[in-house]
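The other protein chains are all here in position, but one chain of the complex has been omitted.
Here is chain A:
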Amino acid sequence: MRPAPTEAAQAGRAMRLAHHLYGLGPLVGLVVLCIVGTLLNHDFATVDNLMNVLTRTSFIGIIAVGETFVIISGGIDLSVGSMAALIAGSMIWLMNGLSAGVGGHTFAPLEIIAIGIALAFVLGGLFGWAHGLLITKGRIEPFIVTLGTLGIFRAVLTWLADGGALTLNNSLTDLYSPVYYASLLGVPVPIWVFLVVAAGGTLILNRTAFGRHVQAIGSNEQVARYAAIRVDTVKIVTYVLLGICVGVATVLYVPRLGSATPTTGILWELEAIAAVVVGGTALKGGEGRVIGTVIGAILLSVIANILNLTSIISVYLNAAVQGAVIIVVAFLQRGRR
């Protein structure tokens, strides 16, 4: 290729700058929201409130990081909320069963919790793997596969819970609850986990061959195939990663209330997907950033938090405010695709 004329190079630089500015859209939105929140209620800017918001964001945030990979690769997973609910239910069901002892053998409470956590990871990985297989080898649209499992997972949980609630035994709850409620250096555990997952996600997406393959497949699957990328394997791995992220989120979720009901995790899929897209990832795949997703997730829970801290707007209109903010932020980062 010939050396590009200087004008084109300058135009390219301007494009990159514009690109960067648009990428800042969600961050600008978040900063503006925080200023508005502080003006409306001074308690908004307290450390306690900040920690509350970040802690409750961690479930959706962790799931959204996994979802970012799936969406960048051109797929989608609608089942994450139901999957989290089923994993939570299965964990509680198994841990309660083990605490009663199996075949005369009793387990130490710490062992039981370790087994429960292991189960969450295994189930998440397995569910993701099943999704990946059905989508790649079974050649079914990801939308349909995960819409199907969305129903299956929730129905199985409802059946496990007999339509009611599965509640963790009290003795186990006391031992397990620090996983959600305890703090390390003044920062609650779930926020640390969220940080680690987000940092890991960023590294994998930007610094590994796998991350580049995910982006290549999303922008043009056919070209990726000709470039000798193992498209099916990469896609399956993205779904497995997401499944494990759901497992991690569930491990943090269960100690919060110590229970799973048929309404657990309802509409989480929508929140996770909204976080990813608000964060600047193209829904059609090809490009996106994990840090954007993190900001998107925080933004969504900050809106709900501010609405709860004030009563200037009728409660009937809460959802409308959320919708409007999402559209405005999306407007700020338009032109990226």
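The rule is simple: a residue touches a chain if its C-beta (ideal position, glycine included) is under 8 Å from a C-beta of that chain, and two chains touch if they have at least 3 such contacts; residues count from 1.
One rule holds in what follows: contacts and distances are computed from a predicted model.
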item: Absent chain [UniProt protein name; select from "Cache domain-containing protein", "Envelope stress response membrane protein PspC", "Monosaccharide ABC transporter substrate-binding protein, CUT2 family" or "Ferredoxin"]; value: "Monosaccharide ABC transporter substrate-binding protein, CUT2 family"
item: Residue touching the undisplayed chain, where the options are A:G25, A:G247, A:P262 or A:G286; value: A:P262
item: Of A:N41, A:N96, A:N169 or A:Q322, the residue in touch with the unshown chain; value: A:N41
item: Of A:N52, A:N96 or A:Q322, the residue in touch with the unshown chain; value: A:N52
item: Identified contact with the non-displayed chain, of A:A161, A:L252, A:I273 or A:A297; value: A:A161
item: Residues of chain A in contact with the chain not shown; value: 41, 43, 46, 48-49, 52, 56, 158, 161-165, 167, 181, 256-257, 259, 261-264, 266, 304-305, 308-309, 311, 315-316, 318
